[in-house]
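Notes to accompany the following structure.
The complex appears here minus one protein chain, its other protein chains still in place.
Moving on to chain A:
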Amino acid sequence: MRARTKGYWWYLAPSLVLFLAVIVAPFLMNVATSFTRWSGVGTPRWVGLDNYTRLLDDERFWQSFQHNVGLIVAMAIVPTALGLLLAAVLFDYIGRRFGARTAAALRATYYLPQVLPVAVAGVVWGWMLHPSYGAVNQIFGLRLNWLGDPDLALATVMAIMVWFQLGYPVVIFMAGLQRVDPALHEAAEIDGASWWRRFWHITIPQIRPETFVVLLTCTIAALKVFGPIYVLTRGGPGNATMVPSYFSYLSFFQKSNVGYGSAIATVLALIIIVVTFLFLRVQERES
């Protein structure tokens, strides 16, 4: 049997070489660089854990992770909660009373922002929120500088990300709901359970696996977020919308502080790996 499986290694070889060159080696180089002071030219100077201790004292670093928490709320928690409700309403309320076509059309509309490159979504909103000629101020008769006011900028970016992200959970949850045995709902209905009770006690428990997947992927996406920040605010005004990915980008390419940027990126990578691991463990225990 072993002789039979041996020859298959050749099929893996091209990918392993590529993977080593493009992902494994660069990642290890990044970790190594995080222990050095380096401007990108010349020889990196070993400084041990210096970058990491500086990070712990750096207010921008802590702020950037706080903003990440806000983005997790906007990109994972709110879309998941809202998506559960919308998917359930579309599936067994609208679908049954107004036909599957109406439900499908609404679902497609909610999904539409998801097809955009996130940078393009940023261009769209940057234009709509422009303080002098933007459409949003005109509609509400306001003169707010949505992205330029430090008190408003993060909330604005969060709202945009809810708009961008909402369709994804709706589509995944509606697909998941097709798996749920209709007999469960029918039995509960005969017993006189209200729509809310059925939603809470049947729908939500039944599509738990999908909920896990959506929460995990959206949380990771929120931790990695870069495009909207680059296009909309460049982390500003001040540091009002600074996130780790943009912070590392700045350190790499504008401040020529490569060691420091590498340390930020390494911390971000570790957080993402830990979050993934935790989710998978919880999911395993559940099933």
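Points worth noting:
The rule is simple: a residue touches a chain if its C-beta (ideal position, glycine included) is under 8 Å from a C-beta of that chain, and two chains touch if they have at least 3 such contacts; residues count from 1.
We adopt the following convention: contacts and distances are computed from a predicted model.
You can't see one chain of this complex, but its UniProt record names it "Carbohydrate ABC transporter permease", from the set "Nitrite reductase (NADH) small subunit", "Carbohydrate ABC transporter permease", "GntR family transcriptional regulator" or "Phosphate transport system ATP-binding protein".
Screening A:122, A:169 or A:235 for touch with the missing chain picks out A:122. The missing chain, though absent from the display, is touched by one residue of A:49, A:187 or A:273; that residue is A:273. Among A:55, A:71, A:90 or A:215, the one in contact with the hidden chain is A:90. In the complete complex, the residue from A:110, A:146, A:173 or A:199 that touches the missing chain is A:110.
Against the chain not shown here, chain A presents residues 2, 5, 7-12, 14-15, 18-19, 21-27, 29-30, 33, 40, 86, 89-90, 93-94, 96-98, 102, 106, 109-110, 112-113, 115-120, 122-128, 130, 133-135, 138-139, 163, 166-167, 175, 220, 223-224, 226-227, 230-231, 244-245, 248-249, 252-253, 258, 261-262, 264-266, 268-269, 272-273, 276.
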